[in-house]
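Missing here is one protein chain; the remaining ones are kept as they sit in the complex.
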Amino acid sequence: MSALATHYIYYMTAGLLVIGLYGMIGKKNLLKKLIGMNIFQTAIFLFFIYGAVKPGTTVPVLDIRIGMDAAAYINPLPHVLILTAIVVSVATTGVALALLISIYRRYGSLEESTILERMKQSS
Amino acid sequence: MNWYTAIVLALFFGLLVYAESDLPDPSDASSPTRTHVAPRYIEQSYADTRTPNVVTSVLADYRSYDTFGETVVVLTAGLAVMLILPRKERRR
Partner (left out) sequence: MRDELANPVVEGLSRFLVPFMQIFALYVITHGHYGPGGGFQGGVILAASMMLLRLALGEEYEHRRFSPTAATFVAATGILIYALAGLLPMAFGGRFLDYAYLPIPGLSNAELRYHGILIVESGVGMVVWGTLVTLFDHLLGRES
């Protein structure tokens, strides 16, 4: 139980990851799958950001009143990695939406079963 | 939800909880996230780059090669969307 007291935020991100995975593999609609993928990505961002936490410290902008001591600031590295990852996730979501739009124009649906049926008909 | 989906999700959750239980406690001062390169970034940032915001100096100086790659990925995503959905120019 001691792990639950200190690691409960990690377990919450695990729950969010599972919700995202359920969206990706449990839903049959492609747009719902995309939303599940976004939830999955957000869970990973939160997981990384929580890795930067040091209790009782401040943001990594150097302040003359606090000094240069590394123990007084939270870890800047996960913030940098996630800052770029968020923009990349926005761009990849744009690509996914473009693919969904072109699938919809071709088959008139985003439901997996309908798309497969119409692919069989056209071939 | 199918029963095998539920099993996969439960196994995934169990695996994550098992793996995350081994991660260091955030208040542990000797964890690798606190002792690796991060202290050097914080202590050297102002002397090296005159930049008080450590996130910016790591993003654009210490790890600028990584940021360059990410920027190329963003641009490539934009170009991919242009290829997938070409805009039809309407001439009038």
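Per-chain residue numbering starts at 1, and chain names A and B are given in the order in which the chains are listed.
Quick note on the criterion: a contact is a pair of C-beta atoms (placed from the backbone, for glycine too) under 8 Å apart; a residue touches a chain by one contact, two chains touch by 3 or more.
Owing to the predicted nature of the structure, the values given are computational and were not obtained by experimental measurement.
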item: Interface partners of the hidden chain - shown chains only, full complex considered; value: A, B
item: Which of A:A3, A:I25, A:I39 or A:L97 contacts the chain that the document leaves out; value: A:L97
item: Where the missing chain touches chain A, by residue; value: 59, 61, 83-84, 86-87, 90-91, 94, 97-98, 101, 105
item: Sites on chain B contacted by the missing partner chain, in the whole complex; value: 47-53, 55-57, 59-61, 64-65, 67-68, 71-72, 74-75, 77-78, 81-82, 84-88, 90
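In the analysis below, only the chains that are shown with their structure count from here on.
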item: Centre-to-centre distance between chain B and chain A (centres being mean Cα positions), rounded to whole Å; value: 10
item: Residues of chain B that touch chain A when the two form their complex; value: 1-2, 5, 8-9, 12-13, 16-17, 20-21, 23, 25-27, 29, 33-34, 37-43, 45-46, 52-55, 58-59, 63, 66-67, 70, 73-74, 77-78, 80-81, 84-85
item: Chain B contact footprint on chain A (complex, rising order); value: 3, 6-7, 10-11, 14-15, 17-18, 21-22, 25-26, 50-55, 60-63, 68-71, 73, 75-80, 83-85, 87-88, 91-92, 94-95, 98-99, 101-102
